[in-house]
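With one protein chain held back, the other chains of the complex are shown just where they sit.
Residue numbering begins at 1 within each chain, and the chains themselves are lettered A and B in the order written.
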Amino acid sequence: MPKSISLRRWLVAAVTGGALLTGAVQAQAKPPECIAPAKPGGGYDLTCRLAANGLQDAKLIDEPMMVSYMPGGIGAVAYNHVTGVRDDDPNLIVAASTGAALNLALGKFGQQHKVDDVRWLGALGVDYGAIVVRKDAPWQNLDELMKAMKQNPSSVVIGAGGTIGSQDWMKAALMAKADDVDPRKLRYVSFEGGGEALAALLGEHIQVFTGDLAELKPQLDSGEIRILAALSEERMGGPYADIPTAKEQGYDVEWPIWRGYYMGPNVSDAEYQKWADRLEQLSETESFAKLREGRGLFPMSKFGDDFHQYVTQQVADFTQLAKDVGLTQ
Amino acid sequence: MNLAADRILSLLLLGLAAFIAVQAWHLDVPFSYDPVGPKAFPLILSALLAILAVVLFVRPGPSGQWPSGALLLRLLFTLVLLFVYAALFVDLGFLATTAIVSVAIAWLFGATPLKALIGGVLLAAGSYLLFTYALGISLPTGSWIEPLLGAN
């Protein structure tokens, strides 16, 4: 069979040629790496790409940053990996968010893992929780919704993209608690991710969706939904200027979702500081502001030790919160 | 012809069903919003599995030929080889591990030692090139090779 012989010859030539190439390329320094503790495509992936694209555009790193994936254990596998195997890798950062802090507080990363097991590096942006209903919903503001819920907690069907104990559930539970309603009495449906929950809201299967503010921009623009409250400290600007916060409507609930990074526990102070400075510099550039906006995030500037303390405090708060809402003893 | 195999299987499945049932029974949650809860499905399934296993015990079918002797040894060796491949994949690196394992598998599948050696090494090199350059997939280089390359 002449065809296969020529194919084989071609293959041999290609392989030997390539083998020579390989040796040359391998002798390079290790590029910076960002681990997304999830499968490709999720929020952690985008958090990594935010750093990777931003740092490269701003020329703050010499080589393109590699993004790799380590799904498993809602982030626990990556946490194990960084505290155990690559605990001193100065080129490695790992994407994290408020969700990781919550999981640490709930002991979902394993009881042996504490917040101090890694070095929290900094956050490049933040989103806020939002209480969302359909455009034709009977409630015009948060107060009306809360009154209906207070009267009969099971008369309102709430849905979101997380299980009991997840961020989305916490938003609903905190709202209920702010009005002295037992979170266990709610009617809550968990979906696989915010997208499915949003579809369920639009399809009239649920009435209230506890989502994230910036994620909802397309639907907000088209007028499909009404956002009753933003779970932020103060009103956000731009397209969100008309959305009142829960606080100004008399319900003291905030839920920031920061997007940040951590490093291994044994990374030297100098290397840690180098990365913290890099991120801080990045967050001040104009091109990054555009990138962040495109990603649907609001500015947040906490870096280095400042950020480490912030996360530590947050985990402590969440631990208390979990007790308050009846999640743990 | 070989009814015993299915009978053994049915006992194994019964054991599995019991194990699942016990595990599921101990699932406890602070509260749940749906009346079904996390327990019901596994419990129903384990009951179903138990019933099916009993039916299988009563009405076993013939099963094929089971490996024995030299073949069984070869199968076990292949399996061990695959586990070794996994164990060394990161530390020894993709290239070296793949070459070693490919040569061994090729030999197990009846290639002459020379053919196995050439084929296995070429396969490792070729697939490394394909993944790294054509598809942009990064593979472990191996922790032993890094100091040699003087990476810093």
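The working rule: a residue touches a chain if its C-beta (ideal position, glycine included) is under 8 Å from a C-beta of that chain, and two chains touch if they have at least 3 such contacts.
Following the convention adopted for this analysis, contacts and distances are computed from a predicted model.
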{"item": "Complex member absent from the view - protein name from UniProt, among \"Tripartite tricarboxylate transporter TctA\", \"Multisubunit sodium/proton antiporter, MrpE subunit\", \"CoA-transferase subunit beta\" or \"Cytochrome ubiquinol oxidase subunit I\"", "value": "\"Tripartite tricarboxylate transporter TctA\""}
{"item": "Contact partner of the left-out chain, one of A:68, A:151 or A:287", "value": "A:68"}
{"item": "Contact residue for the chain not shown (choose from A:61, A:76 or A:148)", "value": "A:76"}
{"item": "Chain A residues that touch the omitted chain in the full complex", "value": "1, 3-4, 35, 39-42, 45-46, 49, 52-53, 56, 64, 67-74, 76-77, 80-81, 108-110, 154, 157, 159, 163-166, 187-192, 195-196, 198-200, 202-206, 217-219, 221-222, 224, 290-291, 293-296"}
{"item": "Missing-partner contacts on chain B, residue numbers", "value": "5-6, 9, 13, 20, 23-24, 27-29, 31-38, 41-42, 45-46, 48-49, 52-53, 55-56, 59, 61, 63-64, 66-67, 70-71, 74-75, 78-79, 82-83, 85-87, 89-90, 94, 98, 101-102, 105-111, 115-116, 119-120, 123-124, 127, 131, 134-137, 139-140"}
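Note that only the chains that are shown with their structure count from here on.
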{"item": "For the chain B and chain A complex, residues of the former touching the latter", "value": "29-33, 95, 122, 125-126, 128-129, 132-133, 138, 141, 145, 149-152"}
{"item": "Parts of chain A lying in touch with chain B, wherever the complex brings them together", "value": "11-12, 14-15, 18-19, 21-22, 26-30, 66, 68, 164, 184, 186-189, 326-328"}
